[in-house]
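Please read the structure below before turning to the comments.
Here we show just some of the chains, and they stay where they sit in the whole.
By written order: A and B. Residues from 1 in each chain.
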Amino acid sequence: DTAAVSYLLRLGDDALVASHRLAELVTRAPQLEEDVALSNISLDLLGQARLLLSYAGRLEEQLTGVLRTEDELAYLRDESQFVNCRLVEFPNTDFAHTVARQLLFSAYAVELYTALGGSTDGELAGIAAKAVKEAAYHRDHAARWTVRLGDGTGESARRMTRALEALWPYTAEVFASDGVARAVSGTGFGTDPAGLRPAWDAFLDGVLAEAGLQRPAVAPVAGLGGLGGRDGVHTEPFGYLLAEMQHLHRSHPGAQW
Amino acid sequence: MTITEDTQHTGDGGWRERFDAMIAADERIEPRDDMPDDYRDTLVRQIAQHAHSEIIGMQPEANWITRAPSLKRKAVLLAKVQDEAGHGLYLYSAAETLGTSRAEMLDLLHEGRQKYSSIFNYPTLTWADVGVIGWLVDGAAITNQVPLCRCSYGPYARAMVRICKEESFHQRQGFEILHVLARGTPAQREMAQDAVNRWYWPSLMMFGPPDAESAHSDTSMAYGIKRFSNDELRQKFVDMIVPQAEALGLTLPDADLVWNERRGHYDFGEIDWSEFKQVLKGNGPCNRQRLERRRAAHADGAWVREAARAHAANRAARTREEATP
C-alpha cells in the first residue's frame, strides 16, 4: 500500500543521508581509529538504505507498475521528494555535532528496528533484524564519545553542549506521528515513532547523566506551517548535499555504472 | 617520544651471528630478537612510509565516495577506503614493534620528514580514476608487496599477508569499474581512457628509480627485506597489465610497448624521471593538498584526542576514589 511505500522511503532516506554525512568525514577524523569507525557506520547505514529503498521501489511497482531502483530513488529525486528527517541532514560542523547527530539518531534507530523486528512483513522484519545489531553498535559508539566529550575538557564539554542544543530541536520531528505512521502501525507493517520516544528519552537521560551534560532546554523547531523533512521540507544545507551526491549520476542520463 | 628507550642489545655477544644465521636461513626476525641498527632503521623507515601511504592514499579515493554514481559502487569504495585505514593501523602497529610510536611517525609525516608514495600526489579527476587506482595503482602495490609477505621481519611479513589479500580484492574491483565504463556510453569510455592515460606512467614510477640509481636497495636485499629489484618488479607489472588492458579494450599510452620474444617480456617506453623527481620534491599537483588535509584533520582533532585522554584520567581518578575506603 501507499503508506508502506512512504514509510520505507522515510527509513531509507534517513539511512542514506545519515550515511552520506559520515562518508564526508572519511580522511578527516580526529584519529585513524575513527576513520575506521565512522566509515564502518557509514557503510552499515548505506547497506540499510539500499535494502530499504530497493524494497520501497518494488512495493511501489506493485501499485504503479513502474519500478524505481535504489539508484533512481537516490539519484533522481529532487530535494522535495526526499522524506528523511532533518536531524540526519545536519553538517559535521565539528566532531561534537557528528557525535550528537549519531547519538540522537542511532538511539532512535535501536528502538525503531527493535520494534520492526516484529513487523508483520517478513522482508522488513528481516531487514530490521540485521539493522538492530548495527544500530546498537552505532549507538554505543556515539554514547561512548558523548561521555568522553562531556566528561573530557572544558572545551569538549562546551562543544558537546552546543551541538546537543543545535540538534535537539529537530528530534521532535523524528517521533512525530502522522497519517503514514498511523497507517503502517495499524497494519503492523511498521510502527508509530511516537511510541518509541519514552525508551529513547530514558536512554538519552542515562547517557547525558554519565556524561555530566544537561538535557537541552530548547523548543522544537517551529515555522513552515509545521511541515518538515517527512513532508519534503528540509534544511538549506541539504540541497548542497544532494548536488554533490547526484551530480555525476545526473550528468550521464541512462548510463550504467 | 620513543616507546622503548633502550636500544642496547642483550649482553650476550653472539647475537650478530645468530641474526645473520637467521637471515641466511630465511627465518623470521621477531621484535624480541636482537637486530643491527641499520636493519631496524631501514625497516622503521620503510614500514612508516608504507603506513603513511595507506592513510594518504585514502584521500584520492575518498574524493569520490560522496559522488559515486551508484549506491553499490559507493558501498564498495567506502569499504575499500576503510580497508586502507585498517592497513594503516596494522602497519603503524608493526612499526611500533620496532620502538617508534605512531604519534612520532605521524609527526614526521606532518612535518614532511617522512615520505609517502608519490603516486598519491596525483588528483582523481573523474570516477574512472577510482577504477584506474584499483587496477593500476593497487596492481603495482601488490606487485611490490607480495614479495614482502616473505620479508625477514615477522610482524611486517604478517601484516603484508593480510594486506595483500585485501589489495587483490581491490584490484579486481577497480578492473570491474573500468570494464563497465569501457563498455558503457561514449562519454564513459572516454572517461576510462583518459584516466588510463593519466595514470599509466605514474604507476610505472611507483617501483622507484632504475636499479642503477636506487639508494636503499642493497641493504634491503642483503637483509631479506626486499627480494626483487625495482626494475624486476616494474617489468613484472608491465607484463601483467598489458593483457589486462587488452581485455578491457583500453589503450596504454606508450608507443614503445611491444612483446619482446627474446626477453620473454614486454618492452616499454622511457619513463620521464624528471617528472618523478619533481613530484618527489613536493611539486606534484597534490603534494600540498594531501599534506594539508592530513595536518588539518590532525589539528582539528586535537581537542577530541585531548578530551578522550582527560576523560580516561577522570575515570581512573574516580575509580581510585571509589576504591579508597
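The criterion applied here is as follows: a contact is a pair of C-beta atoms (placed from the backbone, for glycine too) under 8 Å apart; a residue touches a chain by one contact, two chains touch by 3 or more.
Everything numeric here is computed off the predicted structure, so don't read it as measured data.
Here the complex as a whole is made of A x2, B x2, with one representative copy of each chain displayed.
Operating definition for what follows: only the chains that are shown with their structure count from here on.
Inter-chain centre distance (chain A to chain B, centres taken as mean C-alpha positions): 35 Å.
Residues of chain A touching chain B in their complex: 16, 20, 23-24, 26-36, 39-40, 42-43, 46-47, 49-50, 53, 70-71, 74-75, 94-95, 147-149, 151-153, 155-156, 159, 244-245, 247-249, 252, 254-257.
Residues 55, 58-59, 62, 65-75, 78-79, 81-82, 85-86, 88-89, 92, 102, 127, 180-181, 184-185, 187-188, 293-294, 296-297, 300-311, 314-315 of chain B touch chain A in their complex.
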